[in-house]
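All protein chains of the complex are present and in place, except for one that has been dropped.
Going by the order they are written in, the chains are A and B; count residues from 1 in each one.
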Amino acid sequence: MNEIWAGLQAAFWLVARLDPDLVEITLRSLQVSVTALIIASAIALPFGTWLAIRRFRYRRATIAVLNALMGLPPVVVGLIVYLLLSRSGPFGVMGLLFTPTAMIMAQVIIITPLIASITHQAMRELWAEYHDLLISLNTSNRQRIGTLIFDGRRALLTAALAGFGRAIGEVGAIMIVGGNIDHATRVLTTAIALETGKGDFALALGLGFVLIALAMIVNFAIHVLSRTEREGRW
Amino acid sequence: MMRLFILCALLWSSVARAETMKMAVTTSFHNSGLADILLPEIQGDIGLEVQLLVVGTGQALRLGEAGDVDAILVHSKAAEDAFVAAGYGTHRREIMYNDFVFVGPSDDPAAIVGADTAAAALAQIADAQTDFVSRGDDSGTHKKELSLWGAAGFDAATLGAWYKEVGAGMGASLNTASSLNAYIIADRASWLNFGNKRDLALLFAGDPVLFNQYAYLPVNPEKHPHVKTDAVAALETWLTGDVANALIDGYQIEGETLFVFNAK
């Protein structure tokens, strides 16, 4: 109990004096996870929607694989990305290992199946509702996907936020591919792991509270920015 | 959507960086806090930003072999010699040493406080069958511990359930030892900087076999042409120079000197 209290105090002081290290790693956490989220969404939202509207031979198998990929262990993703990006790996010449770019790649792999799967679930219902109309209007596949994404944007926002939550809280993969380098690839979660390793639970917990607060602020900010709460009258 | 892109662009608009190089170091070196003293000085003196990858010795050597770092700073002489012999490193340069210590429950059930040698201390722990935490992660500290067990006449692989390999870094292993109130071998720096000591205490140190030599190994540019040879050489010159000497010898925690500079 003492340690939790000390953690709260540590969090308060870190934020109150805008600790420059804290600001830096917080911004980097955002930089990595928001970028990963945008890339993953650009892939997963159309793909999940496409899965909802298309009937093809291996559709059920594809959905089963997608759902299985949702449970990909981040550590394994990290290890594979690490081996691919290592100088002695196939993409080594790009020199991406231990950079934020590598961390983004790992997070994209981890959250894309999650976002695509939630998207597919949500879009299936909307497609059932719109099916007859969109067929009648002779829409192309592209128009169908566009319409469903636009009209289902609230559900998709939920999907994206779930992806963001998983990305910003992830530590196993980015520790391996990022290396937790101070001033280069250290983010909130890897800093927490580091401080825990040093036995400095108060600071680790303080960073943890900052992370939780950040996740909540981002959720709230995205809801406000997209004005979903006001438009949520459908 | 547009707002998201703007947010993203803002996040990425960081300024250009100074020259950088990557160096793999051991957890024990990093946990000592010495890096926080040396790195800003290096940046100030020679304008080089050294990015540290804090890993176990085993992984540090692998990173060097793969060419994912420009140099490594580790403490496991046999492995280092093999690394250079295999052509992964150009040479091995000794920088400094610190020492390993035996940490355990303050009431010392195995009574190792009065032991004559490190080997004797381990034998007493094995006799008493009290909990003992091993790093178990192929790190320099782990290798050192295994060689000490060997010197005491034991094979670590055949010890009983009281011998717990946790497969974790120094800090995490110390956390485990602290929770179990178990014995553990740690480097002095990590121990002094450790914040979760609870009932643990330093019980045994000083046997010369416990000295822990750190060496600097540049990655061989013949194997990995992208290695930043100039930066690596500049760092070696600095690490073996007078400024580093004064900083390393002068670094203390709780009034104790941690490292002894011995570069030649």
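Throughout what follows, a residue touches a chain if its C-beta (ideal position, glycine included) is under 8 Å from a C-beta of that chain, and two chains touch if they have at least 3 such contacts.
FYI, contacts and distances are computed from a predicted model.
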*Which name from "Phosphate ABC transporter ATP-binding protein (PhoT family)", "Cytochrome c oxidase subunit II", "Molecular chaperone DnaJ" or "NADH-quinone oxidoreductase subunit D" does UniProt give the chain that's left off?*
"Phosphate ABC transporter ATP-binding protein (PhoT family)"
*The complex has one chain that is not drawn here; which of the drawn chains does it touch?*
A
*asked:* Touching the hidden chain in the complete assembly: which of A:I4, A:A42, A:I135 or A:M216 does that?
replied: A:I135
*asked:* Considering the whole complex, not just the chains shown, which residues of subunit A touch the missing one?
replied: 129-130, 132-133, 135-139, 143, 147, 151-152, 233-234
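Keep in mind that, in the parts below, only the chains that are shown with their structure count from here on.
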_Rounded to a whole Å, what is the gap between the Cα centroids of subunit A and subunit B?_
33
_If we count contacts the way the header does, which residues on subunit A are in touch with subunit B in the complex?_
27, 30-31, 34-35, 38, 86-89, 92, 95, 97-98, 179-184, 194, 196-201, 225
*Report the residues of subunit B in contact with subunit A in the complex, numbered from low to high.*
3-5, 7-8, 11-12, 20, 22, 27, 31, 39, 49, 51-55, 65-68, 169-172, 174-175, 178, 193-197, 224, 226
